[in-house]
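Here the complex is missing a single protein chain, while all its other protein chains stay put.
Order of writing sets the labels: A, B, C, D and E. Residues in every chain begin at 1.
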């Protein structure tokens, strides 16, 4: 009896899309106004899901309080109110697109979720744009 | 041409998380304030999805009115404005976590959905916590 | 330059609508299934708004962190995961309708908001039912 | 490293559910008030998702601006503020149920999305009724 | 102690914006694609609010069940799944803009709400466009 358990969280951050190997013209052609050198920002909404068997004693797949605290300590503390390009080490050499941010979040959480449970990350960059990564 | 058809519904209920084999200290350690012996409650939001082939005559996988009425008669009538622990027989010996409530809802609906169609239940306990069960 | 500043919060609680001076028949006639003696519950969504002049030094009418902490200490700690009828003193002699809960919340917050600022409480009992109280 | 990228869009349209081979009594029995010969309408909310490998240079699975423009030119221009039965050729011989509209949208987009990427269409007919089609 | 009590409802309808005294060119210039002679449609979301004193016996300004039934019988039965221009008498000589629909709804409800209570109608034509009328 596998159940998927999902928890929403959120963080605010600044970023810019920019590839240092490209000149300004190419960066603007590919990334448009997301390339603004002065940064822009988003309220990122995050849904972290863990799928696994229910513990017959607790009725939980995972304790929501533990999942909530894990998201806070591993993701919110690292990304909230940050400039992703400047202050988050993973994005020194990785463009902080929604796709790449979702993968970074997945990789930060994966070691802390039981290996026999599946992990999924959904990241809303805006209410109209979002990405899903399952490893 | 398989399509998944989804219908949202909702019900309000009281519950507490509590395992009678455990003493108060252990119940509180595991379930925290959800263990309150006087109960607390939620507006549960429910999404029931049925996946199957489209009927070529009607253009429906399932008639939404029939699905809506099924959810009302089998789920809302059983759970809405109820105390899950006290008044719903399935939870006499099962802790009413979101995971277990989703399984109970699935089991109540499954006999009434064509066996060649897949059934999925998503249950929001709060806007930030939800679970998914597909049998 | 008066601005209204609003902060959303939420709490979960159980309650029942019941008037002890009435017999069961009248209680049921007036309150319907909300009269269930075993309680039911809701995810209450709360919007607290403070209207006043902007502080020219900070650019704030009120610091959102202070407002958030005030809602947590005065409202969430008192009402979250509680049985409103049994555990919240204000409802010993007051029926916990959405209207009355909003007034209780307003009265709990009013002494902690500057008297030259207006206070408003919006309380969602469900996504479809809500009330507004301005004192 | 496959990621699913999703974009929301919307269009408003009128439609009726009606099968010309059936008489009025049968049409009403099956389609109820959706059979109204004078039409009714909806704000359709659409989520288009593309799943594929991340381009290592851009960090994108698909450029959201290109996906947004594709939805506008192929779907919104064809369906927005239209009477689906009268003005959209695909529905001359196909009943515009949510299921069939989702398939039509999928078929319109599929030729314009890389064949090594998966496409998914979610269509909300109302906030409570929606369908999902993946080809 | 005045409280405002609000109830959400919804209905789906087709309409067109068109003024018979104007020729097609002027109608199109003013109403754009909303002028489509074949109609288009919306999921209208409605919030009806009643403001008044709390009844000290019930704790209600107005019983939500009664307000819900009133909206169903006076508004949903009249407008849901209808073509507003063709089937709703009030729009024989009135253009069904959101503004005018809100006024029609207000006028239909006003006689059924106590005269010492205030009435407000908010009507969402789309999630991004809405109007408010208070008489």
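In this section, a residue touches a chain if its C-beta (ideal position, glycine included) is under 8 Å from a C-beta of that chain, and two chains touch if they have at least 3 such contacts.
Only a predicted model underlies this, so the values are computations on that prediction, with no experimental measurement involved.
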item: For the chain not depicted, the shown chains it touches; value: A, C, E
item: Selected from E:38, E:58 or E:97 as touching the chain missing from the view; value: E:97
item: Options C:61, C:109 or C:123, residue touching the unrepresented chain; value: C:61
item: Subunit A residues that touch the omitted chain in the full complex; value: 10, 12-15, 33-34, 36, 38-43, 80-83, 86-87, 126-127
item: Absent-chain interface as seen on subunit C, which is shown; value: 1, 3-9, 49, 54, 57-61, 63-65
item: Interface with the unshown chain - residue positions in subunit E; value: 17, 19, 30-32, 94-100, 102-103, 127-133
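Following the convention adopted for this analysis, only the chains that are shown with their structure count from here on.
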item: Set of chains whose contacts include both subunit E and subunit B; value: C, D
item: Touching both subunit A and subunit E (chains); value: D
item: Centroid-based (C-alpha) most distant chain relative to subunit A; value: E
item: Maximum centroid distance from subunit D, chain identifier (CA atoms); value: C
item: Subunit B and subunit C, separation of their C-alpha mean positions in angstrom; value: 28
item: Subunit C, residues touching no fewer than two other chains; value: 127
